[in-house]
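Please read through the structure below; I'll follow up with questions.
Just one protein chain is left out here, and the rest sit where they should.
Which chain is which? They are A, B and C, in the order written, and residues in each are numbered from 1.
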Amino acid sequence: MAGYSGSKDDYLKRLRRVEGQVRGIARMVDEDTYCIDVLTQVAAVTKALQAVSLGLVEDHLGHCVVHAAQSSDEEGQEKVREAADAIARLVRS
Amino acid sequence: MAGYSGSKDDYLKRLRRVEGQVRGIARMVDEDTYCIDVLTQVAAVTKALQAVSLGLVEDHLGHCVVHAAQSSDEEGQEKVREAADAIARLVRS
Amino acid sequence: MAGYSGSKDDYLKRLRRVEGQVRGIARMVDEDTYCIDVLTQVAAVTKALQAVSLGLVEDHLGHCVVHAAQSSDEEGQEKVREAADAIARLVRS
Partner (left out) sequence: MAGYSGSKDDYLKRLRRVEGQVRGIARMVDEDTYCIDVLTQVAAVTKALQAVSLGLVEDHLGHCVVHAAQSSDEEGQEKVREAADAIARLVRS
């Protein structure tokens, strides 16, 4: 079980949509679509992936971090440390 | 012809790799992989897409914007306006 | 007491440095410094502020969220919800 397991189907649906959008961008590039229109589509996919990340972060905090904190202070702090690193990678990506 | 047409094959290769990575993330979710490991992969894909965007912006400036500027001041300014909007969407995505 | 109170002096020192950097950028603009050099400085300040945010998020998770989770499941979830919204604003800023 992962923190997001309760919404697994929703994440899978969103990821399949992203996969289709990336394939659509490749088709646009293949057909020499105007740069700005390609950029608009890439920005839309980036935003969709970001939303997936934010959902995963919230699920992780609400399950894994909360449970760790309830198990012991030390486990809670360890999970917080790890989550904070993941959030930093997200903010910088 | 688009601004990126000279590097079309390179962009297509990168987009196909991104598509495969997104499929890999769906597989990870399907197998209940630990949240943090999924997040790390999503951040990697977001970074790859961002690199594609930055390449497209540079190709667009170096071809479409430069040519427009050489054709007339007015056309140059119009292309700059449009490029600036695309850059803003990129920064905010 | 806030989640960051243990590192208050460090945050105050960093914020004072940021304040000085912003004043430095205003001086650069006033002296018509080359655009790219001004942009490099603005990016440095943005990065510094982002680091402050990431520190505050980690302190908040490690104190306020952990304590709420230990107090009750409901309080934990409420704090997680609020933290997730703040992280989303951070990622999108």
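For the reader, a short list of remarks on this structure follows.
Quick note on the criterion: a contact is a pair of C-beta atoms (placed from the backbone, for glycine too) under 8 Å apart; a residue touches a chain by one contact, two chains touch by 3 or more.
All values derive from a computational prediction rather than experimental measurement.
In the whole complex the chain that is left out makes contact with B, C. Shown as candidates are B:Leu12, B:Ala44 or B:Ile87; the residue that touches the absent chain is B:Ile87. Residue positions on chain B in contact with the hidden chain: 50, 53-54, 57-58, 61-62, 65-66, 69-70, 73, 76-77, 80-81, 83-84, 87-88, 90-92, in rising order.
In the full complex, chain C touches the hidden chain at residues 1-5, 8, 11-12, 15-16, 18-19, 22-23, 25-26, 29-30, 32-36, 38-40, 42-47, 49-50, 52-53, 56-57, 59-60, 64, 82-83, 86, 89-90, 93.
We take it that only the chains that are shown with their structure count from here on.
Per-chain Cα centroids separate chain A from chain B by 18 Å.
For this pair, chain A with chain C, the centres built from the Cα atoms lie 21 Å apart. Residue numbers of chain A whose C-beta contacts span two or more other chains: 50, 53, 57, 83, 90.
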